[in-house]
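A protein chain is absent from this complex, but the other protein chains hold their places.
For clarity, chains are labelled A and B in written order, and residue numbers in each chain start from 1.
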Amino acid sequence: MNIALEINGTTEHLDVAPGVTLLDALRERLGVTGPKKGCDRGQCGACTVHIGGRTALSCLTLAATVTQPVTTVEGLSTPERLHPMQRAFAEHDALQCGFCTPGQIMSAVAAADRGLAEPDEIREFMSGNLCRCSAYPTIVAAVRDGASEEGRADATV
Amino acid sequence: MRQFDITAPTTIDDAVDGRHTFLAGGTTLVDLMKLDVLTPPRVADINALPLRGIGADEGGHSDNGNAGHGLRIGALERMSDVAEHPDVPPAVRRALTLSASQQLRNMATIGGNLLQRTRCGYFRDTTMPCNKRTPGSGCSALGGNNRGHAVLGTSDHCVATHASDLAVALVALDAEVRLVGSDGARTTPLADFYRTPGDTPEIETGLRDGELTTDVVVPHPERAAHSTYVKVRDRQSYEFALCSVAASLDVRDGVVVDARIAAGGVGTIPWRLPGVEAALRGEPATESAFAAAAEVATHGATPLTHNGFKVPLLRRTLVRALLELAEGSTR
Partner (left out) sequence: MTARPDAPLKVTGRATYALDNVVEGAAHGYLVLSTVARGELASMDVEAVRAAPGVLAVYTPFEPLPLHPVNSALLGRMWLPLQDKDVRYHGQPIGFVVAETFEQARDAAALADVAYHERPAATSFSDGLTSAVDAQPAASEAPPSLTVLADGVASIEDALEASDVTIDATYETAAQNHAAMEPHSALAVWSGGELTVYAGNQAPHLVASDLASAVDVPVDAVHVENPVVGGAFGGKATSMPALLASAAAVALDRPVKAALTREQVFTATANRPATRQRIALGARRDGGLVAVRHDSWSTTTREIGFVEPTSHGTSREWYTTENLAISQKAVPLDVPPATFMRAPGEAPGSFALESAVDELAEAIGMDPVALRLRNNSTAPPGEDLQWSSKHLDECFEIGAARFGWADRTPGGRRDGDWLVGMGTATAMFPGLRFPATVGVTLHDDGTADVATAGADPGTGLLGVLRIVGAESLDVPQDRVVPRLGDSRLPPGGLSGGSTATASAGSATMVAASTVIEQLVALASSEEGPLRGHDVGYAHGTVYALDAPERDPMTFGDVLRATGRSTLSATGTTAPGEETTKHSFGSWGAQFCEVRVHRLTREVRVSRLLGVFDAGRIINPRTARGQLAGGMIWGVSAALHEGIEFDDDGRMSRRDLADYLLPVNADIPDVDVQFVEHPDTLLSDLGARGLGEIGIVGVAAAVANAVHNATGIRVRRLPIRIEDLLEDG
């Protein structure tokens, strides 16, 4: 079936079977490979994207059902400028192998948007993103820092 | 995954033609379709249907006198939105907050949550016998890894645990579901909606062919203002319950006046505990009285090879939930 997806601000038209997930549409049809396939079952969070501004698992979303704009980790930054949360992840070393990082950052941005600042709130909010390297402590630090930086960035706009 | 057709009806009448499997958040259906556990030929994406809103019940199709005294939640409301709504009773909010992950809560709907399928690993594996998936094929869990399985409401045919936290909280609070089908609308208490497996474990609810959940109604939500949900599991988040308890408690002058209690993670359906409620009424709100009442909870429990611990764990979780309410704290 022919569908249109708005991915990182660009409308993409493609022809997919109804069973194709948003994750496989992004990765295999559109070359958007930031979202990762860690489990394909909604159990790890590596495929997390924003749909209509909220975090969602692209592996459990059928591409044909997506009607709202999709943002992936690629959509956060420009070639010149990292998103504050991306910078915070790099600065806090909130990653090791990096495979879960695109999903972590999409959840982290959502956590910051909600103004989460308490470590326990952040830990719960981020618990849908597994990190086998176990960078959890630095992820929490990065989310706190990235959130306050995001706030500052907003304030200067 | 089998080939299927998908449509996106915009009216309820179009949706309830009896030919389609409904897709809302997709967190159960897409998962199980990818595993070939569910193989619907026709899927209806119902997200465009007008089944949203959280607020005072306008009556809907209710004929039981609760109209106007309830909190109505549209079936397509997302778990995360309901979890954060101030009018929703604490037990429901906590049950939702402690469910799944933020991403899944953003996707999954209230209606879909109540119809989610069991997490039994044999149900999810099409190479294994499972009476719920393939009636008559046998139950692999009886002789398999059944640590997560039920101890209440089981049969020789199925011991799969009901997975929903939300349903446990709603059953404790006497919630109702409103359904609409091609024959019209009806309302049923959620507690009556679920079916224990018996010898037909493939039948999990009283849902009729083509019927669609439109709303959930929590009657007298003010009575549930003093309620809680305690969930016990192996990790602190993103996991189904080994055991959970939803409870509301009315204590006056140190004596229990009323209690509503249901348990999760231990039953083949959300497990209301009327015996415990009765045993609590008139008793002092003390740990020893709670522990005595909790004994009633596990009468008739039938533990399997690996889940015997759920029997004492249910009693302990009950005491913990009741103490939390009695002490007015949420530790």
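Of note:
Keep in mind that, in the parts below, a residue touches a chain if its C-beta (ideal position, glycine included) is under 8 Å from a C-beta of that chain, and two chains touch if they have at least 3 such contacts.
Model, not experiment: these values are computed from the prediction.
Note that the absent chain touches A, B when the full complex is taken as a whole.
Summary of contacts with the chain left out: across B:T21, B:N47, B:N145 or B:S182, the touching residue is B:N145.
Remark: the omitted chain is touched by one listed residue; of A:C44, A:V70 or A:A147 this is A:C44.
Residues of chain B that touch the chain left out of the display are 1-3, 36, 119, 121, 127-128, 140, 143-145, 230, 232-240, 242-243, 308-309, 311-313, 316-317, 319-320, 323, 331.
Across the interface with the omitted chain, chain A contributes residues 17, 19-20, 24, 27-28, 31, 33-41, 43-44, 46, 72-74, 76-77, 82, 86-87, 89-91, 93, 95-102, 105, 119-120, 122-124, 126-140.
Operating definition for what follows: only the chains that are shown with their structure count from here on.
Centres computed as Cα averages put chain A at a distance of 30 Å from chain B.
Across the complex, chain B is touched by residues 1, 17-19, 21, 40-42, 45, 48, 54-57, 60-62, 64-65, 67, 107, 110, 123-125, 127-129 of chain A. Across the complex, chain B meets chain A through its residues 1, 3-6, 8, 23, 26-27, 30-31, 33-34, 43, 45, 47, 80, 97, 100-104, 106-107, 236-238.
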